[in-house]
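Complex shown without one protein chain; remaining protein chains in place.
After this line comes chain A, so read on.
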Amino acid sequence: MIELDNLTKVFDTPKGAVVAADHISMSVPSGEICILLGPSGCGKTTTLKMINRIVKPTSGKVFINGEDTTGMNTQDLRRNIGYVIQQIGLFPNMTIEQNITVVPQLLGWDKARYRERARELMAMISMEPDAFLKRFPSELSGGQQQRIGVARALAADPPVMLMDEPFGAIDPINRAVIQDEFLKMQQELKKTIMFVSHDIDEAIKMGDQVAIFREGKLVQHSSPDDLLAAPKNAFVESFLGEDRTLKRLNLVKVHEVVSDEIATVSPGDTLETALGRIDDYGYQNAILMVNDQRQPVGLITRAKARTTKGYCRDHFENVPATVTLEDDLRKVASLMFAQDATWLPCVDDEGRVYGQITQRAMTHHLGSRFRAHEAASRNPDSAVKE
């Protein structure tokens, strides 16, 4: 857990004092990633760097796991905080192995232990130890170097990590891959992480919480979903962009929106039955056909059911696409647009039909949060604290 208590930094410049961070108070619960987000010069990096004293705070305190760090020796403090920077900063004079074992060596681990740890870390970042440990940073690609940078920060298993735009200098494709890998690692490692970014999409993807900064002040600190649904003011709103609702699609999973009410037919039913069910349930275009295991096998269209006689098994069309419960709505929306569909069948882990997801349900889900927020802001007294 990281807690900042009225952390302030004033820089004395020839043009007078500049307040880079103004009484920042916030906390990040253990095991969560908090993204510090904002335009350049907003104080997010200064705030981050005050935690490990790369920037010396003018006033205020930092608590790590409840312990006041003010009295701690700077070197000891830093050795217990993982630190990843945008420029990566691998030491070019050292091999990969030496680079990732720097902190364990500083902490005085014995050789066998830190060499073992190096191999462990390489496995963690899915790089082949034998192929890479003896190489030098200049022989690696940017993406590989930043993986090593992350491994170096994790080497002594610090409870807290600070990351300053760690994936900012990596090309978009590799960045997405590294972000995914990192999130996967984080699920197991459960580090408490402060992460500076200027990329709203990265913040939404990586963050359990997002803290938005402006001109040295913390403007809003909330979960990504709350942030997108209920931006606190016009600045946050404009920073998030006009398509912020679309960004929320990334955050909502199918199981939050799915309806388990879905009518189906089986291959042995007649088209007449199918038409009856389409009308009963008020479906516009088609009804799903499932096999004995309730796996979707086809679609019976309304037009076909009305004009033809026979069994469903002889007159079905292919199911355009199905989604799973863990997919996010962004994928669902994309599939709907691609297939020109207003609903998609949703299947569980075994591929059995679980329910359906409709465009209406999606828009309703995304919109309801806005309406709740607007209602709350009209009646401040009854505002629901989220």
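Rule of thumb we're sticking to: contacts are C-beta pairs under 8 Å (C-beta built on N, C-alpha and C of every residue); 3 or more make two chains touch, one makes a residue touch a chain; residues count from 1.
One rule holds in what follows: contacts and distances are computed from a predicted model.
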Which of "Sulfite reductase [NADPH] hemoprotein beta-component", "Cupredoxin-like domain-containing protein", "tRNA 2-thiouridine synthesizing protein D" or "Choline transport system permease protein OpuBB" matches, in UniProt, the chain that is not displayed: "Choline transport system permease protein OpuBB"
Residue of A:S27, A:T58 or A:T95 touching the missing chain in the full complex: A:T95
Residue of A:K44, A:R78 or A:K304 touching the missing chain in the full complex: A:R78
Contact partner of the left-out chain, one of A:F63, A:F136 or A:Y283: A:F136
Absent chain, residues of chain A that touch it: 52, 54, 74-81, 83, 85, 87-95, 102-103, 106, 136-138, 152, 162
